[in-house]
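Here the structure is laid out as structure tokens; the discussion comes afterwards.
Note that one protein chain of the assembly has been removed; the remaining protein chains are unaltered in position.
And then chain A:
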Amino acid sequence: MGMKGEYYPGKLIGKVLKIFCISNFVSDMVSFHRLLVVYPWTQRFFDSFGNLSSPSAILGNPKVKAHGKKVLTSFGEAIKNMDNLKTAFAKLSELHCDKLHVDPENFKLLGNVLVCVLAHNFGKEFTPQVQAAYQKVVAGVANALAHKYH
């Protein structure tokens, strides 16, 4: 999938960047936490995180928060590298395949949860047009992360 300028309407990239920079500190914990609540099987990768037995346990778990921050920082990098996602995520892709053994389907789940969280936090600003731009970003990231799988 090409990530050229015409794929993302130019003025929406600015809007997406602005929303993302503001949202970073809000959504980093929240998206990841929601992923583990809404799709509980995603907890399979986080045995070492301690108590994940309920939504409130997940919300209060410091390891979840820390990992959420890591994941969403990567998303932030994606926004800056939209023309070159596969290269930008090559090392992370290898890591997720060879060491972490994560089914790439999970990347799509997190992407969609992130979109829901943005809608939740930004309401009126998260227009259908902005959502459409964001769906391309999360799909691009999911594809890039799956690209080195073998």
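Assorted remarks:
Following the convention adopted for this analysis, a residue touches a chain if its C-beta (ideal position, glycine included) is under 8 Å from a C-beta of that chain, and two chains touch if they have at least 3 such contacts; residues count from 1.
In the analysis below, contacts and distances are computed from a predicted model.
A single chain of the complex does not appear, and UniProt lists its protein name as "Hemoglobin subunit theta 1", one of "enoyl-CoA hydratase", "Hemoglobin subunit theta 1", "AP complex subunit sigma" or "Nucleoporin SEH1".
Contact with the undisplayed chain is limited, among A:Ser93, A:Asn112 or A:Asn143, to A:Asn112. Considering the complete assembly, chain A touches the hidden chain via residues 33-34, 37-38, 40-41, 43-44, 53-55, 59, 101, 112, 115-117, 119-124, 126, 128-129, 131-132, 135.
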